[in-house]
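Presented below is the structure to which this report refers.
Of the protein chains in this complex, one is absent; all others appear in place.
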Amino acid sequence: MIQTPPGRAFTLPRKAVLLAAAVFVTLILVPAFCHQGYALRLMGMIFMGIALASCWNIMSGYTGYIDFGPAAYFGIGAYATALLMVRGGVPFFLSIVLGGVVAVAFAVPVGLPTLRLRGAYFAIATFAFAEATRQAVLEWDRVLGVNFFQGSHGITLPIGPTHQFFYYTFLVIMTVLFVITYLVERSRMGYALKAIHEAEDAAELIGVNTLKIKIYAYAISAFFTAVIGGVDAYWLTYITPNDVFSVHITIKMVIMCLLGGMGTLLGPVVGASFLTLISEPLWARFPYDYLIIIGVIIVLVIVAMPKGIVGTLLEWKVDSRGT
Amino acid sequence: MTRMKRVTAILTIVGLLAGFVVVPAARCADKIQFGFSVPLTGIFGKAGKLVLDSYKLWAKKMNAEGGILIKGKRYPVELVYYDDKSDPGVSAKLVEKLITDDKVDLLLGGYGSSLVFAASAIAEKYKYPMISGGASSNKLFDRGFRYYFATLGKATEEVRGCVEMLKGLKPKPKTVAIVGSDILFTSLACEGFKKYSKEAGFKVIHFELFPIQLQDYTSMLLKVKKENPDVLLVGSHTLVAIKTVKALKAIDFSPKAVAFSYGPTVPDFVKSVGKLGEYVFAASEWTPVLPYKGPVFGTAAAFDKLYYKTFHRHPDYVEAAVAAAAVTQQLALQQLGLQPPYTEAKREALMKKLHDIDIKTFYGEVRFGKDGANVAHPPIAVQIQHGKVVTVYPKNVRQTAPIYPMPSWGHRK
Partner (left out) sequence: MLIQAIITGLLLGGIYAVYSAGFSLIFGVMGVVNIAHGDLVMLGAFTSYWLFTLGHIDPFLSIPFSALTLFIVGYGIQRLIINRVVEAPPIMSYICTFGIHLIIANLALRLWTADYRSITTSYCGSHLECAGLVIPYARLATFGMAVVMVGGLYLFLNRTDIGRAIRATAQDREMARLMGVRANHVYAMTFGIGAAITGVAGSLISSYFVIYPQMGLSYTVTAFCVVVLGGMGYIPGALLGGLILGVLESLTATYWNAGMSSALTFFILFLMLIFMPAGITGKGIVE
């Protein structure tokens, strides 16, 4: 096995920090100059993609534990937010945070046994969890004879505020995740996560409580996935179990992260932007061939640059320094 | 990293970026652009294609006449559409793109309840009227929207004709079993079946919804067979209907009648199951034999003929409803004499007009209730006889009497 170091713990030079800050300020100012709903929505969707890919990255990108079930937390967040807002009259921001808390309440007991599994077993177990959750939400009302989740009828949310609102909400969530990833990468936890990827047994031998670290990462990932699910529910105004627990949400997260580069700070940013931006023209021009092309892109990237765009660029940098 | 690998990687990136060129659409003032998002791929892809064809037929018809005649000037029709991949998020994004980026003049409705849900919320926000011919879930009408309309009846109402037809049969069936796939549209159909069965005095002895992913229907239907209902009512779309018929044959279950909420009217159904599809009933809202008549397409039969000439297949009621939606918006524009560009005020006037509209078309009468649903449309029932969809209810328009009870599997040729 070729063991790939999951990202380099490079400390950001001052220039990079300034650049990141400049980008952030620019993004804050964009809506002031651009009133076009579609452009803002597209940007919002890119932010959401980056945020989702970052959630997956924190857990799976760094540890190499392939989580195929984040759609469960996305759905839990969406439903928690919808129910709290519609039934409980809870304000939106409080609802999404509570949605995140509910997700953590699921993630810890689910993570405890599953995170002991390795490889394909972890992947399939998380997938099974997501599918079981979806089916449970579909069946809940009928089996218990109550009127709570409303099964396949779904829940209608009030029409949300302007695009600017969602643009900024996702911008904030994305930025928070970016900062968290940065801090985690440089912390003891970050090193432990990478150690789990490289040699979990060895890490355990030298006294790293790997299960605890994995649970932390899993819970952080679940929390933010649920928060994003909640915002998206409000954005869409209507949710059904088949839509918010969809395996396609998981797939999107995995592919964006992988294209950009797993276990790197910038990977999700690059991967999500790249995929969204390339999808738009491709899909508009070739609606029927679009998915074939995406399939080819995925295979090409995996074969030609398995470390993703960011990972490959980093490797070149190291290469050119070395030679 | 070898040089070779590096070259491949560069080529990959360059190749990927090559497709990344956007050509902005040119604008022209003396035509009307109608925008819509429609599923061309994904689970609704098949049905979405029908919707697209229907709009294309309408556009072609209008353009052959030189365009829509409004206050003495003709405006050619241009369709601007995108594939929403059967994803509600994408559908919402696209409608927003159509409105703010492509700056289309007006919108047309898409297909699929969850997709139209998301799309119509955007239309409402920007105050663009949207008349859908391909979504009928009751919840769409519970939102207090003012800009959303549908030419179809509500999903629970669509199946009324089927049950009323069964009620009039001799000997009258006594017991019914209802099954259906657990997605919004089909589960609502099941509820409609239940509601009208009770009103008709049938005893509902079985009610079950199953996941849309269910691969094999035999266990479920064997259970229903044991209860021996007179009638099996199925909340379905095309795939569910096909799978159900095949499973009924496999387990040798022949109730006296089988009725589907949707599926058998789609040409795919007969093509796929062949003779097994004989005698099944289906709910419908329109067939070419109905005595409807109106501007643009003429009679129902004329619409059918034109459709067949263009696409070499007969239209299903959803295709008719979609074309009727486009026609309704067009007639409202013509009656008001509203010329483009369509400002917010003009769109509001259009919306108000649609609320009071009462027109006759090839699709029948179109009159919208306060919630936007078409209230003027009577549901009908059809049956597959000799491989053809024939109208069997209501009595005054039917082509032939329903065949009941259907012969059991063992007694067919």
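Order of writing sets the labels: A and B. Residues in every chain begin at 1.
Note that a residue touches a chain if its C-beta (ideal position, glycine included) is under 8 Å from a C-beta of that chain, and two chains touch if they have at least 3 such contacts.
Here the structure is a predicted model, which is why all the values come from computation and not from measurement.
*Asks:* Taking the entire complex into account, which one of A:262, A:278 or A:309 touches the absent chain?
*Replies:* Result: among the candidates, A:262 touches the missing chain.
*Asks:* Which residue from B:249, B:293 or B:314 sits in contact with the chain not drawn here?
*Replies:* Residue touching the chain left out of view: B:249.
*Asks:* Take the complete complex as the reference. Which residues in chain B touch the chain that isn't displayed?
*Replies:* On the side of chain B, residues 41, 43, 45-46, 49, 182, 208-211, 213-216, 218-220, 222-223, 226, 238-239, 242-243, 246, 249-252, 268, 271-276, 409 touch the unshown chain.
*Asks:* List the residues of chain A that touch the chain left out of this view.
*Replies:* On the chain A side, contact with the omitted chain comes from 1-2, 4, 60, 64, 66, 113-114, 116-121, 123-125, 127-129, 131-132, 135-136, 138-139, 142-143, 247, 251, 254-255, 258, 262, 288-289, 291-292, 294-299, 302-303, 306.
What we mean here is this: only the chains that are shown with their structure count from here on.
*Asks:* Suppose each chain is reduced to the average of its Cα coordinates; what separation in Å results between chain A and chain B?
*Replies:* 35
*Asks:* Chain B touches which residues of chain A in the complex?
*Replies:* Residues 36-39, 41-42, 45, 135, 138, 142, 151-154, 156, 159, 163, 232, 235-238, 240, 242-243, 248, 274, 277-278, 280-285, 287-288, 290-291, 293, 297, 300-301, 304-305, 309, 312, 315-316, 319.
*Asks:* Spell out the residues on chain B that touch chain A in their complex, using ranges where they run on.
*Replies:* 1, 5-6, 8-9, 11-13, 15-17, 19-22, 40-41, 82-83, 85, 87-89, 92-93, 96-97, 99-101, 114, 117-118, 121, 124-126, 139, 142-143, 182-184, 187-188, 209, 211-212
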